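The structure follows.
As you look at this complex, bear in mind that one protein chain is not there, while each of the others sits in place.
For clarity, chains are labelled A and B in written order, and residue numbers in each chain start from 1.
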Amino acid sequence: MVACIEGRNVSLTFRPPNRGPVRALQGFDIDVQDGEFLSIVGPSGCGKSTFLNVVLGLIKADSGDVLMRGKPIAGPGTDRAMVFQEFGLLPWRTVLNNIELGLELKGVPAGQRRDVSQRFVQMVGLSGFEGHYPHELSGGMKQRVGLARALATDPDVLLMDEPFAALDAQTRDVMQVELLRIWHEAKKTVLFVTHQIEEAIYLSDRVMVMTKRPGHAKKIFAIDLPRPRDYEMRVTPEFNELKLQIWHALKDEITV
Amino acid sequence: MSESRTIKAALASSDELAAPGKSLWHRIEPAALGIGSIVALLVVWELVPRLITLSAGTKLFFTTPSQVAGTLWRLFATGEIWTPLGVSASGFGLGLLLSIVVGLPLGVLIGRSRTLNDMIDPFITAFNATPRLVFLPLVMLWLGLGLWSKVLIVFIGALFPILINTYEGVRNADKVLINVVRSFGAKEWDIARLVVVPNAMPYIIAGLRLAIGRAVLGVVVAEFFGSESGLGVMMVQAAGRYQVDVVFSGLIIFAVLSLALTAMVQILEQRLSRWRPVHVSE
Partner (left out) sequence: MQNAGAPRESFLERHRKVLLGLLAVLLFFAAWQAAFLVVPFNPLFISKPNLIAKAFVDLIADGDMLRDLGVSAMPFLYGFVSAAVVGIVVGIVMGWRVRVGYALDPLMTVFYATPLVALAPLVIVFFGVGVSGKAIIIFSLSVFPFIFNAQAGVRAVDRLLINVVRSLGGSEWDLYVKVIVPGVLPYIVAGARIAVGRALIGILVGEFFAASEGIGYAIARFGDLFALDKMFACILAIMVIAIVLTEGIRWAERAAFPWRVGR
């Protein structure tokens, strides 16, 4: 069976001007199955976000293969969409117009775009805020817009780059619950990058721990907790056992 | 930059003064003092020749606000102002328009390409430091006394504020937003249209405000030294004939034009910036 997303021996080095080269990824392997929710946790700067950008098609790996359904990724495409950590909303566009962005660039006619984006406004629970500008929204609402925008183009894969890192703790918990609801509804493959072990376990089918830079897979944990998951699951012994195991895998990689 | 900071500082200190209980006067004090000083200046100016006997030589160069007002009225009532005003306005308008048409795309281009930026930077630094007026004799040599030398002088005066501000605004474009639209398959043109230009808009408008001032200066000077008609020509001729009231009338027309245009740009800015929580002070 062909994996949805496949990375084989991926290496990538950044060459920033006026500084030495930074090796972000080396010998990185990954398989993401169709419909799977896979999280990557790793220390800061381990290249996990970099890999997401490679899958998105914004950067190219120096060597190795990155495949989507067996075909090499050559650039951005409508089969993948990203939810960004800093939301990345165009401040001069309303909620509705922000959600339409991807459809607009795809060349979908205006009337049709309106219908689609309206539907996703409802899905992420933003009805009534269609005409608001981003600066009028809370952080959680902004990321709902970011999520709706990514979903609107109907991609197969949703890439999420620490999407809740900029939110406060309570909003974050609420958004995690919301994300699972939407994931069930939209049935997408999700590749999720985060710092938070608990968030990774709660959301995912599998959790990958990465090494420090240059990053590669250290260990993969299967999360066999039943779905649908509720908030109370976070205090069960099984959950805490996983949390401890992942922490042990991760802690040697963290340098302060 | 300093202007907006001044305004903010003024607002802050007026808030401090307007302590609760202190009433009406404290709210209208700034305006009252501001208008008061202008009125006082005009009154003193008006009274000078009535209270002091001016020498004949000085009298020749002296006018009063009431005389200037009368002359302004006459210039408009007889309609003799319209021809020179039209000539000046067309030179001003064409030059400014040209500077926008050239400065905007060029600014975007330089802002988007590091190589181009590095190559053009010395030229921009050099021309921006140099008073563009230095090229006036050359421009007159090339284009003669007509409309087009005026247009060119206005153009090179107004170009740099627009170019530099556009370029600053473009360079300031949010990298994340650029990645967002690229991730949806945007080409360079889409990036400019969707992210770079809207982001640069406040800068561009600030540049436009500066450009208006430069353009007015360009028209005035170009007409002083090389033109057959226009407001500036009218003023030079009047100065030669000691018609000081006509000189001041021209000055006031220029001032009103430049203030009115600046105000229009400000209105445009407010309409275009509904999406912004607070106004960016360039």
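Methods note: contacts are C-beta pairs under 8 Å (C-beta built on N, C-alpha and C of every residue); 3 or more make two chains touch, one makes a residue touch a chain.
Treat the numbers as computed from the prediction; the structure is a model and nothing was measured.
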Touching the hidden chain, out of B:Leu33, B:Leu54 or B:Val101, is B:Leu33
Out of B:Ala77, B:Val134 or B:Ile267, only one touches the absent chain, namely B:Val134
Omitted-chain footprint on chain B covers residues 2-3, 5-6, 9-10, 13, 17, 29-30, 33-38, 41, 61, 115, 118-123, 125-126, 129-131, 133-138, 140-142, 213, 216-217, 220-221, 224-225, 232, 235-236, 239-240, 242, 244, 247, 250-252, 254-255, 258-259, 262
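The rule is short, and it goes like this: only the chains that are shown with their structure count from here on.
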Distance between the CA centroids of chain A and chain B (whole Å) is 49
Listed in rising order, chain B residues that touch chain A in their complex are 176-177, 179-186, 190, 194-195, 198, 201, 274-277
Residue positions on chain A within touch of chain B in the complex are 53, 56-58, 75-78, 80-82, 84, 86, 88, 90-93, 101-102, 105-106, 133-135, 153
